[in-house]
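Left out: one protein chain. Kept in place: all the others.
Chain naming follows the written order as A, B and C, and within any one chain the residues start at number 1.
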């Protein structure tokens, strides 16, 4: 799996295993071997102690939604350009799907699609869980579920 | 005719008539109504006296080649991206065509394709004439000919 | 530290400018600001260009288009970029240039030509103002980032959709008084609330449009300023701050820490407090942006931004008039040009040349310009003699 199967554009990174982990059902952050700082999105280098020694750590458990939106005018790639992909939670053309940021108990926050809940049912504070998804075209992403 | 039928990308300019003129067989520069400065490429504003009053003036006559090249590794648009166009002087895929800059007697210089002369026959100082061309797909450009 | 003044201002017409290219747009305010200063380009030592995007410009090194078109070469020019704050970062760099002593008279020109590309492509380019690795995969757009700030603000501080809409109503109202504004139309609260939802909870009238435009100013050292201008306006405070790239790492989604940091730097340097500000241009690319700005600039307490607009405290006759030029909302937001256009407006106000929208007796002004969703922020303080 290539990293851009997650990122959609950027492919070169020291963190390319992230996409493989997602494909295997794991959302991974990193932890600094030296100072213990935890990061999500993962980092290859620690912004606290400037060490480049990092361990991958799985992020699990429920969290609370700290914000959300639903975008009706998408970037080109997710609209016309999305033709070659199976859009994550839509028909042939982009259909708005809510997205949000989930804050876990450990303080880290994860962005994800919220396909399963109607927009009017979503509010800040909602308890959800972040789950990796492999789309029909083989690309990977993250959704936030009940 | 749109200006991008000449420019290939930029479409909005105060000088969009340039492409229409090319289509009608004329290469046009501009002359400042106030100070008489002459410009090619044309300008809508005078960099000498800062006036925005300009007249279109046809550029005619032979000139001398002040430099040239022939590009074997073209920008994407002129290679793969050129699929939807009839390339100016090539087959289905880009074939290198010399380009050069012609200096006219009035001191103005014009860039153009040099499709009719083999690269090894081209040298600085060669006398040529700049000629508008309408390509089979309706777009316009300029060539430098014997 | 050398004192630096603005001695010439120019602002082109903002809007969908299909009649002009980037370089032609830039020419207009440069001509105007040279005339305003009563000098020629030959009197200018150095130039700084603010442009946000190569992709909108359809050019690599778009600043070269401008110095070439002006015939400024061979004198110095380069481009400064801070996304939607590129204009203010260019003003900052112009200030640095004069303050350092390496030049006495500097032209700062800023422009953006956004309408060469279609809306989908523009949304794509702007969407990558966030984290193009970690947010982009979720289809994030520029309104989307501010929508998430708005959702959090509404939850935490009880800010309402009506209060957001009131910002649009105010700024459209004042845009009517600015002939350079992109939109010349009053909007009602109902119109805003009933407009198409771009990114929940932000509606069409909560969002600025995609505009083309340019603005320019001339900066001069104290000695030169006194020679050139009868009404120099001094930049007495400058602040620059930054924030995390992704929204997920913000400590508080309702505070733009870059604004707080930049404002504190600027206030301290100028030796003023928020109470001293007579007129301000703040970054209202989205209505929620103006409400956050009230709070983060210290015009009110955190969480009271909604109340501030509801009480019309930022109208012309309020506690502190904000965006009485129409703001980004109505004047338009040709992203790179916006920061310089803010400087132009503040200078007009401090010179008492703002016509119908003049804040009477304004002596101290502030501009506040944000890159992306807060990743970089510039705040300048301006004072007249």
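Assume a contact is a pair of C-beta atoms (placed from the backbone, for glycine too) under 8 Å apart; a residue touches a chain by one contact, two chains touch by 3 or more.
The model shown is predicted, which means the values in this text are computed figures rather than measured ones.
Peer 1: Of the residues listed, C:14, C:234 or C:261, which one is in contact with the missing chain?
Peer 2: C:261
Peer 1: Could you tell which one of C:7, C:26, C:83 or C:117 touches the chain left off the display?
Peer 2: C:83
Peer 1: Which candidate, C:19, C:55 or C:222, sits in contact with the chain we can't see?
Peer 2: Touching the chain that is not displayed is residue C:55.
Peer 1: Across the whole complex, list the residues on chain B that are touched by the chain not included here.
Peer 2: These residues touch the chain not displayed: 6-10, 13, 40-41, 66-81, 94, 97-101, 109-113, 119, 123-125, 141.
Peer 1: Name every residue on chain C in touch with the hidden partner chain.
Peer 2: 1-2, 21, 46, 52-55, 57-61, 63-65, 67-69, 72-83, 85, 89, 92-93, 95-97, 99-102, 125-126, 128-129, 131-133, 238, 240-246, 249, 257-258, 260-262, 265, 269, 371-372, 375-376, 378
Peer 1: Could you pull out which residues of chain A are in touch with the chain that's been left out?
Peer 2: 9-15, 43-45, 47-48, 50, 52
As a working rule, only the chains that are shown with their structure count from here on.
Peer 1: Roughly how far is chain B from chain C, going centre to centre by Cα mean, in whole Å?
Peer 2: Distance between chain centres, rounded to whole Å: 38 Å.
Peer 1: Nearest whole angstrom, what separates the Cα centre of chain A from the Cα centre of chain B?
Peer 2: From the centre of chain A to the centre of chain B is 49 Å.
Peer 1: Taking the mean of the C-alpha atoms as each chain's centre, how many Å separate chain A from chain C?
Peer 2: Using C-alpha averages as centres, the distance is 32 Å.
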